[in-house]
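With one protein chain removed, the remaining protein chains of the complex are shown where they sit.
Here the chain labels run A and B in written order, and each chain numbers its own residues starting at 1.
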Amino acid sequence: MEFVTHLLAVYGSLLNFIGIQSLLALSLYITLSAGQLSLGNAAFAGIGGYVSGVLSLHYGLSYILALIAGSASAGVVALVIGLPVLRLRGVFLAMATLAFGEVVRIAAVNLTITGGAQGLVGIPNRTKGWMIYLVLAVVCYVVARLRGSRVGWSFATIREDETAAATLGIHTTYYKTLAFVMGAVIAGLAGGMYAHLTFIISPGEFGFSAAVQLLIYNIVGGTRTWPGPILGTVLLIILPEVLRGIGVAAGALRMAVNGLVLLLVILFLPNGLASLFQGGSRQTPKVAPLPREEA
Amino acid sequence: MELLAQQLINGLFIGSVYGLFAVGYTLVFGVLDILNLAHPAIFTLGGLVALWLVEGAHFSIWAAFPSAVLFAGLLGLILDRIAFFPIRRRADSNFSGLISSIAMAILFESAAFALFGARTVRFPANTVTNRVWQVAGVTITSLQVEIVLTAILFMVGLTQLLKRTRVGKAIRAVAENDRAARLLGIHVDRIIAFTFFLSSAMGGAAGILFGLYFDALSPDMGRSIEIKGLAVIILGGMGSIPGAILGGLAFGLTEVLTVAITGTSNLRDAVAFTMLFAILIFRPSGFLGRRSMREA
Partner (left out) sequence: MRKADRWGCIYALTVALVAVLALGGAQQAIAAGKEAKIGLALSMTGGAAAYGATQKNGAQLAIDEINAAAGAEGPKLVALFDDDASTPQQGANVYSKFINADNVSVIIGPTLSNTAQVTNRIAQEAGVPVLGISNTAKGITDIGDFIFRDSLTEFVVIPNTIRIAKEKLGIKKVAVLYGNDDAFTKGGYDAFKKALADAQIEILSEQTFAKGDRDFSPQLTQIKAKNPDAIICSALVEEASGIVSQARQLGIPKSVRIIGGNGFNSPALIKNAGEAAEGVMVGAAWNVTSTSPLNKKFVETYTAKYGNPPDQFATQAYAGVYIIHEAIKKAGSTDRKAIRDALKGIKDLDTVLGKFSFTEGRDADHLPVVQEVKGGKFVVFGE
């Protein structure tokens, strides 16, 4: 038991971070599962983090209400920009959400209420490790249930072929927007919990590289099943710890190993790490496509 | 008046720098429909290797420039071979290619970091002579003129290459339909490799000019221009060569005019990205792109 408490002391902050990032990875997974390549989820996390952080820091709102408000704001923003933006496909959707993300980041840098570049400092520390994992469990449950449902089926059909989905009578705009908004709500929630975990959030944490990181988690883990993104998150976050454990010096080398792992996974495990765990999936390199640009 | 004239010059110049960076970026996209996120890393390595050749190997800049450009081109070949060739047949190759190019970008950047350190360095003073002209209160330097000319040269040269030469026609055929190109007897893989060579060589050249003008090279210098480069190729119309230069100029002028009109620079990046967002929504094909490519 002492061993366990000790490990928790050493790796507690790591576990919390894994939990938050898993939530964010799952938020993108939902959007991806409807075939929509979004780079906006980091910005939605930022919106959730800043809204809930400002509300509890400056307006004394309770933790739960602040989280709900943050999450809901992310959802509303997603709804507003989702309608025009989701007409775009593939890389163009990615670019539009990227531009949106930059505007959010620049707003956080320039506004006074967000604390500018120095960040929003002094957010009460309310999030506990178990809360993160409780929320993660709930989100996992929802996402797992989605798979067999009409919503999940519609997502998957749109992902395989949007035009075909429309001819099957699926209201594609509705379902694409739904996937986008669901992703944003979860990202906003994760952002709010993160803000109440670390005392400070700053604009740089929700920028382009954060958005790309979420995509990387999904690809490394695999985007065909929900445990994939979590697996990718866990692996990539503990990688530096493992490298430290086996004595790889900090610096350029660790960075290179990170790049190498990513490269090897994408080259040799087209369905991500999760495919290792599924019987008989090895002979399916012909991945069902994410959307190509040509309509 | 003087102020506005100077700002227009500033905008044209920085716009050309963006365009220079974006030309190679957009070429690969036009041919393969792949966003090559390792392009900024090759841009960086081109600049750093040229610097090393000048400082470490005592090359003159006239020898270092073509050598480093060639080196960047070779990096492009390696990039294609490792990150794109093996996954070309996959149905989601444009998506997994995006990720494998990120992996290569990390590897290239860590190599730059290990070899050259994290510090910001510059070419030795007087590597090139940079004359400063004051014309009617407006400042222009010879290096600025050279960079603008190079950007135009790249644009015209590449357009002509694609239009007139055999290999250029082959590239366009592959871009249009690689299966048909293969049936016509075009060696598709070789053409794609050549495209990467060309794109990366131009990226490297952009990195060297960038380093020469701004006197600041560092392993992460590609990152700050990466997002703006993406914005530029969207504005111009993805895959369009003249569009990349035009998009660069539009982005540069937007930035500078925001500063000139509002008198302050806080809004500069916000305006630029809002414009990008708006263009994507209202005219997704960019200035010169093919509309059909991106909408259902």
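The rule is simple: contacts are C-beta pairs under 8 Å (C-beta built on N, C-alpha and C of every residue); 3 or more make two chains touch, one makes a residue touch a chain.
Because the structure is predicted, anything quoted here is derived from the model rather than measured.
Student: If I'm reading the header right, one chain is hidden. Which shown chains does it touch across the whole complex?
Tutor: Answer for the hidden chain's contacts among shown chains: A, B.
Student: May I ask which residue of B:33, B:178 or B:269 touches the chain that does not appear here?
Tutor: B:269
Student: Consider the whole complex, including the chain that is not shown, and state which of B:118, B:180 or B:278 touches that chain.
Tutor: Hidden-chain contact among the options goes to B:118.
Student: Please pick, from A:113, A:134 or A:250, the residue that touches the omitted chain in the full complex.
Tutor: Touches the omitted chain: A:250.
Student: So that we can see where the missing chain sits, which residues of chain B does it touch?
Tutor: Residues in contact with the chain left out: 2-3, 6-7, 10-11, 13-14, 17, 113, 117-122, 125, 132, 134, 139, 141, 210, 214-216, 218, 220-221, 223-224, 255-256, 259-260, 263-266, 268-269.
Student: For chain A, which positions touch the chain that isn't shown here?
Tutor: Contacting residues on chain A, toward the hidden partner: 3, 6-7, 9-14, 17, 106, 109-110, 116-119, 121, 198-200, 202-205, 238, 240-242, 244-246, 250-252, 254-255, 276-277, 279-280, 282.
Please note the rule applied: only the chains that are shown with their structure count from here on.
Student: So what's the Cα centroid distance for chain A and chain B, whole Å?
Tutor: Centre-to-centre distance between chain A and chain B: 29 Å.
Student: Would you mind writing out the residues of chain B in touch with chain A in their complex?
Tutor: The contact residues of chain B facing chain A are 29, 33, 35, 82-83, 86-87, 90-92, 94-96, 98-100, 102-107, 109-111, 113-114, 226-227, 230-231, 234, 238, 266-267, 269-270, 273-274, 276-277, 280-281, 284, 292-296.
Student: Touching chain B in the complex: which residues of chain A?
Tutor: 37, 84-85, 87-92, 94-96, 98-100, 102-103, 106-107, 110, 162-163, 208, 212, 215-216, 219, 251-253, 255-256, 258-260, 262-263, 266-267, 270, 285-290, 292-295
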